[in-house]
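First up is the structure itself, then whatever we jot down about it.
In this view, the complex is presented without one of its protein chains, the others remaining in place.
Each chain carries a letter (A and B) given by its place in the written order, and its residues are counted from 1.
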Amino acid sequence: MLNPSPETDVVRIESLSFAYDTRPILHEVSLRIPRGKVVAIMGASGCGKTTLLRMIGGSIRPTAGVARVFGVDTTQLDTAGLYRMRRRMGMLFQFGALFTDMSVYDNVAFALREHTALPESAIRDLVLMKLDAVGLRGVAHAMPSSLSGGMARRVALARTVALDPALIMYDEPFAGLDPISLGVIARLIRRLNDALGATSIIVTHDVEESLQIVDYIYFVSGGRIIAEGTAEAVRASGVPYVRQFVRGETDGPVPFHYPAADYWSDLAVPKAA
Amino acid sequence: MNRSMIDLWVGVFVAMGLIALLFLSLKVGNLASFSTAESYQIQANFANIGGLKVRAPIKSAGVVVGRVTDVRFDNESFEAVVTLNIDSRFQFPKDTAAKILTSGLLGEQYIGLEAGGDPTMIKNGDRLKLTQSAVVLENLISQFMFNKAQEGKDSK
Partner (left out) sequence: MNAIRHTLTQLGNAVTRRLTRLGVASRFFIYLLWHSGTAFQRFRLTIREVYFAGVLSLIIILVSGLFVGMVLGLQGYDTLQRYGSSEALGVLVALSLVRELGPVVAGLLFASRAGSAITAEIGLMKATEQISAMEMMAVDPIARVVAPRFWAGVISMPLLAALFSAMGIFGGYLVGVQLIGVDPGAFWSQMQAAVDIRQDVMNGVIKSVVFGIAVTWIAVFEGYDAPPTAEGVSGATTRTVVTGSLAILALDFMLTALMFTGGNAK
């Protein structure tokens, strides 16, 4: 276990369940994310890890269980309470979700303008500082549509940390990036976390990059946590699913074939006598 | 598109819209004639109002002096009671006659006022004594036919 004292946990989830209509997504998930750490939640696509992240952010309510963030149960909060809590959070969306009708500068300045009464000169300094931190001060006045995928992701990262959040959540931060951008984002995640003294949660299925930067990993499969541990522990894990996932093997506990009717009968070819 | 350009265009747009509204009010509708000025109401009974409707004009010597504001049926006299709303700038003698007239052969009906000679002026709430009902075309035609028939009989 990472840290035995619960007071330092930024996020504590206790037997959380969620079902979409009647389809169960998460089943009695419990996890803890201690202050100052970068924690990854890994799993195959569609295993419920993004849902888990949304529940921490309070945009989805669980069917059962408790999700404590900063010691407050988000499942019991009303809209105003949620919005208060979210001012201490930042979330990077899968494809950045930059506001396409604003310049890069206005995107980063958005939260500052909405939530603070800072004069424009102070906002300018803060925006340029954040953009400099992700190395993109030079595109401050470009529109998001003119940026490459990797640059857009970095701008979105600058926007996410604009208010110096205590908890930063990343939804598939590496999806669809070239190896260079991927490395840049990975290092930025770690650096920003340590520089801001924040706590980070990364939801991802990208094994190699994440194992290099995270402190702890939870594996989610079929709506349950099936394994957890540090990067070394995960690499050496004996759990078949984790092994398959980390090594990227085609067959294993996750079969190559989706369950289907008998191949031969499907093909309507008379079986060889 | 920068901010001041947007502001400029929105300004132009709003100004154009307001000018259009003003044009509709002043040049198309006649705001000048729309007076919330003082008016007084009088009533007149007619045996038959024909096609007279609320808001029909009231004219005297061809000039619009008011509008019809109400048309009722009186259950005791079995007559139509018409309420006339007349601009206070226009005063009429007490023995003024009201006629229901038609503009043109088939045009809309209006009330024509013909001033009398009485020195006392009519007041709010008064009732006009002298009225002439609308000319109903059917009656006119049947009368004409009847006369023709009579003539035919006489000449025989």
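Structural remarks
Operating definition for what follows: a residue touches a chain if its C-beta (ideal position, glycine included) is under 8 Å from a C-beta of that chain, and two chains touch if they have at least 3 such contacts.
Keep in mind that what you see is a predicted model, and the values were worked out from it rather than measured.
Of the chains on view, those touched by the hidden chain across the whole complex are A, B.
The omitted chain makes contact with just one of the residues A:S15, A:S59, A:Q76 or A:Q212: A:S59.
Touch with the chain that is not drawn comes from one residue among A:V11, A:M89 or A:A198, which is A:M89.
Within the set A:I33, A:M55, A:V69 or A:L98, the residue that contacts the chain not displayed is A:L98.
Contact residues of chain B toward the unshown chain are 1, 6-7, 9-10, 12-14, 16-21, 23-25, 27-31, 33-34, 53-56, 108.
Counting over the whole complex, chain A has residues 57, 59, 82-84, 86-87, 89-91, 93-95, 97-101, 110-111, 114-115 touching the chain that is not drawn.
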